[in-house]
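Every protein chain except one is present and positioned as in the full complex.
For reference, chains read A, B and C in written order, and residue numbers begin at 1 within each chain.
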């Protein structure tokens, strides 16, 4: 298990080298900054200390709940330009169902419970902080019951 | 959109270079040969011509159904050693839900409707052809209704 | 009617060849399987029980009762187990 919170860009190929060795299924999710509304970047603020602890705790929970053989979470903070990757999760499991569900679960949690806050940056400078969405809350509530 | 059916090993980093440019979410699934039951490899047989056409058709269907901006499917045939990747699908979409569901859909289809047949290879040589499973059929039937 | 008939996986092993060109009067895939199964023991071993057999006509999945009108290539194979 590996959890990284860093300002630097990350290289998926390097991080995934050897990941999932012995597993039958590896799922990765990568979140990229889209240029919607003419933005040029995002600023991501985090809570140093709490963010790393929360990610570690949820990566561990996902390992147990979905029977993973490995999990990787990397999340950037600071200014991230349009087109760049913000974060990636990778999950490894014996079969595809566990790997898919664990990645989906981790993403729903990251979107609404991980201590990150983001704001849009336009050509003119910082805009508003991005508001939390009901859709992200609803997505997370899917996991309240044990997986089927 | 890109569909590859080939005997050679593939390099995910090379195939994914530039994949999902402009998207907000990229999901990849990689299937690896596990050493269950003391096997040393799998032999994958395919139907040259039909396999490529069927993969193209389903990749196109997934693009439309899930609003993807890009899709990649690579599937090997021939002898594949334990620990090696058999196949990979990658999906790119504006938001995470479409990318996850499309990858999940493509995998369920690949497991039970794509023209590939596999057999276990032990240290002593070829064993039985792998039988289709009810679980894979059930997984595919999840997609009979329009996505929620 | 002249057809190319293809076999995959254990059907290929039982028939002994991956493909063959044959002449037949069969109207449907099921008729074709019966015709072939009556030709020798190898074809019979592959095609007398169609419970676990899938078919494609001209590289499109088809039912056993699909007509062969205009078909050039018919394939017999077990349920797929890709991925």
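The criterion applied here is as follows: contacts are C-beta pairs under 8 Å (C-beta built on N, C-alpha and C of every residue); 3 or more make two chains touch, one makes a residue touch a chain.
Note that the structure is a prediction, hence the values are computed from the model and not measured.
In the entire assembly, the chain absent from the figure touches the shown chains A. From the options A:49, A:78 or A:122, the residue with contact to the unseen chain in the full assembly is A:49. When you scan A:62, A:90 or A:114 for touch with the missing chain, the hit is A:114.
Although one chain is hidden here, its contacts on subunit A can still be listed: residues 31, 44-45, 47, 49-50, 53-54, 75, 86-87, 107, 110-119, 129-132, 136.
The criterion applied here is as follows: only the chains that are shown with their structure count from here on.
Using the contact threshold fixed earlier, the set of chains in contact with both subunit A and subunit C is B.
Of all chains, the one whose Cα centroid sits at the greatest distance from that of subunit C is A. Centre to centre, using the average C-alpha position, subunit A and subunit C are separated by 49 Å. Multi-chain contact residues of subunit A, defined as those touching 2 or more other chains: 96.
For subunit C, the set of residues touching two or more other chains reads 83.
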